[in-house]
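Note that one protein chain of the assembly has been removed; the remaining protein chains are unaltered in position.
Up next is chain A:
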Amino acid sequence: MRRRGTLKTGLLPGGNVALEKIGLTEEDVRDEIMSEEQDLVKELVTMSTRECIQAIRDLPMCMEDKKNIRNQVLASKSSKKGFLLTCSADCSEQISLSLRRCGVGLSSARQAVRLWQGTMKEIGGRFGTSVLSYFSFLKWLLMFNTISFLVNFGFITIPQLVQTSGRSPDVRFTGLELITGAGYFNQTVMYYGGYINGTKDSDFKYNMQLAYFFTIAAYLVLCGVSLIYSMARSFRRNFVLSDLSSGSAWRLLCSWDFSMVNERAVRQRKNNLRVQLKESLSEMMQTNFLPVSERMKQLGIHLCTWVVSAGLAAGSCAAIYYLCQYNLQQIKVSQNPGNLKEEASTLLLPFVVSLFNLVIPLLYSLLSKVENYSNPRFQIYVIILRNVFLKMSILSILCFHWVNNVTTNVPMCWESYVGQDLYRLVIVNFFFSIFGSFFGEFLRRIIGTRCMPSIGIPEFDIATNVLDLIYAQTLTWIGIYFSPLLPLIQMIKLFLLFYLKKVSLNRNCQPPRRSGRAAQMQTIYIALLFFPSFVGALSLVAYTVWCLTPSDSCGPFQGLNTTFEAVSLWMEDTAIISEFSWAVWIYSHMIKSELFFFLLALIFLVLIYFFWQITQGRKMLIILLKEQIINEGKDKAFLLEKLRTFQNLSLVPYHAENVHGPQYFERTYQTESDYSEGYQRGACPEEDTPPFASSALMQAMMARRQAEEEDEEY
C-alpha cells in the first residue's frame, strides 16, 4: 500500500522535459500510472468501509487524486452490489455513516476541551519539543493526582464525613495550619487519624478498614500498571527502534523544528545547528589515542568527583537524620503541645531538606565542569544519576527514621505525625520551586543582561525541573497511606506551578541551544518515575501495611496487629458464607502461599529468556537482510550494464531516430557503475549526474518499448 502513491511522483517529478531526454513519451508513463491506480482501487474495494476511508486518508497524494480514487472505489462497490440494495442495507449504510460522523465530531470536541492545549502549542512553537516535554510530564502527573484524589475522596473521605457529621474539632483554625499541616488539620479527615472504623457502633454498615486498604491498593496497582505500560511503549519507540550508535548527522538534520515562526529564533537555531554539526564532525575525526598518563589522570579526576558527590550526599543524609532525632526529642520534652513556636519549629526539617535539594545539585554541576567528558550526552546522564542518588538517599533516610523511630517514640498517632511531615515537605518544596525559579531564571537574566553580558540569557533547565517533579510525586505517593487528601495539595501545587513556570519561561529564558534527544530523555524520565520513585513508595507502603503495628488510639485499624490483618479477618468471616468459597480459596492458596509466587517468578524468568533469544535471532536477521539489500543493489547494477551492452549492439539502426536516447543512456550507465563501486572517490562525476540515474523502471520500460518497436519492424 505504501508504494502505490509514490509511483506517480517518482515518475513525473521533472515534468515533460526530463522525460523527453530519456526518450519516453508521456503516454507510456501515464499508462503505467493508470494500471497502478486500478490495482490500488481493486485493493481498496476489498476492505471494509472504515478501513477503506483510513487507507485513503493515509495515501500521500494531493486531495484531488484522493477524491478521484474514492469515487472510483465507491463506483466499483456500488456496481458490485448491483440491484441488491434493499431497504435494510440502505438503512444500515445510513446508520453507520451517521455513527461515523458522530464519532468524528466527538473526537474533535474532545480535542477542544483538553486542558492547556493552546498554551502548550505556544510553548512548543517558541521553545521546541524538549521544553514542551517538561510541561506534558507535569500534565501527566496532574492526571495521576486527580485520579488519586477522586478515588480517595469518593471511597474514603465522603463516608467518613457522612459518619462523623456533627462532631467538630476542638482546636481553632489559625493561618499557620496551611503551612505546618498540624493543629486544626490534625483532627480532620486530612490525615489517617481522622478516620474511624464505624461498623462496631451505630447502624452505619460501611467497613472503613477494608475501604481504606483496598482503595489505596487499587490505586497503587493502577498507577503501577499504567507506568509500566507507558515506560515499555516509550522504550520501544525511542530506544529499540532508534539507532543508538553514531547516527548523529541524520538525527541533527531531521530535528529541524518546522513549527518555529520567530525570525530570530530561526536564525539562532541555524547557528546552533551549524555549531553542533561542526562539533559532531570534530568528534568523529578525533582519535581516541590518549597517552596512558592522560587517561590515568582522567580516571583519577572522575573517581575524585564521584567520591566527593557521594560524600556530599552522605553528609546531608547524616545532618537530616540528626535533625529528625532532635525533633523527636523536642516532642518528648515539650510542655504544651499546640504552642505556636513549637509548631513553627517543625518547619525546620523540611526547610533543611529542600535547601539541600536545591544547593547540592548546583555543587554537582560545578563539579561536572571540572571533569571532562568526551560525550555530552554521557555528561547529562551522570548529572541526572547523581541528583537522583542524592534525592533518593535523603528520602530513604527519612523513611528509615519514620519506620524505625517514629512508630515507637511518638505518644500520639504516629501515622498522622508522618502525614504531617509529608505535608510540610510538599508545601516547602513548592516554595523552594518558586524560589529556584526566581533565582535561577529571573535573577540570572537580570545579571546576564545588565551586569555581566557574557553569561547571557539562561536556558530552561529541563533536567533539574523534571527531577524536582519526580521527587514531589514520590512524596505524594508515600503520603497516600498516611494522608489520603495529600493528592489534593499536590494537584493545587502542580496547577499553580504550571502557570508560574510558563510565565518565568516566557519572560526569562531563551530556546535551548543544543537540540537534545528529547524523546530519549522522556523515556528516561518515565523510567525514573517508575524506579526508584514509584517502586520505593510502593515498598514503603507495603512494608507499613504488612509489618508495622497501627497505633492504638486513632485510625481505622486500631486494635489490630498489622493493617493486613483486616483482610485476613474479613476472609475468615467470608469463609462461613459458602457462595464465596472460591474467593477464600484464592486468598488462602494463591495470595498467602509462597509456592505460588515462586512458580510465577520461575515462569516469568523462562519467558524472559525465551524472548531474549528471539531478540538475538532478530538482530542477526537484520544484519543478513542488510547484506541482501547491498547484494541486490549490485545485481541491479550488473543487469543494467548487461542491458546497456545489449542495447548498444541492437540500437545502431535506430540511431537516427533516438539521438538523445542511447548517448544519454551510455552516460547514465557509466555513472551508474561508478556509483556501484563506491561513492568515496574524489573524481566523482557530480557535474553530469543525470536526474534519472537510478530509476531502473525507466530503463526497463524503455527497453520494453524498444523491444516492441523491434517486433513491429520485423
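The rule is simple: a contact is a pair of C-beta atoms (placed from the backbone, for glycine too) under 8 Å apart; a residue touches a chain by one contact, two chains touch by 3 or more; residues count from 1.
In this text, contacts and distances are computed from a predicted model.
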UniProt protein name of the chain not shown, from "Calcium and integrin binding 1 (calmyrin)", "Aminotransferase class I/classII large domain-containing protein", "histidine kinase" or "Glutathione S-transferase": "Calcium and integrin binding 1 (calmyrin)"
Contacting the left-out chain in the complete assembly, out of A:31, A:58, A:552 or A:709: A:58
Residue among A:281, A:362 or A:569 that touches the chain left out of view: A:281
Listed residues A:257, A:371, A:459 or A:641, member touching the removed chain: A:257
Hidden partner chain, residues of chain A it touches: 2, 5-6, 9-10, 13-15, 18, 58, 60, 62-64, 121, 124-125, 128-129, 237-238, 241-243, 246-247, 249-251, 253-263, 266-267, 270-271, 273-274, 277-278, 281, 284-285, 515, 517-520, 626, 629-630, 632-633, 636-637, 672, 675-676, 678-680, 684, 686, 689, 691-695
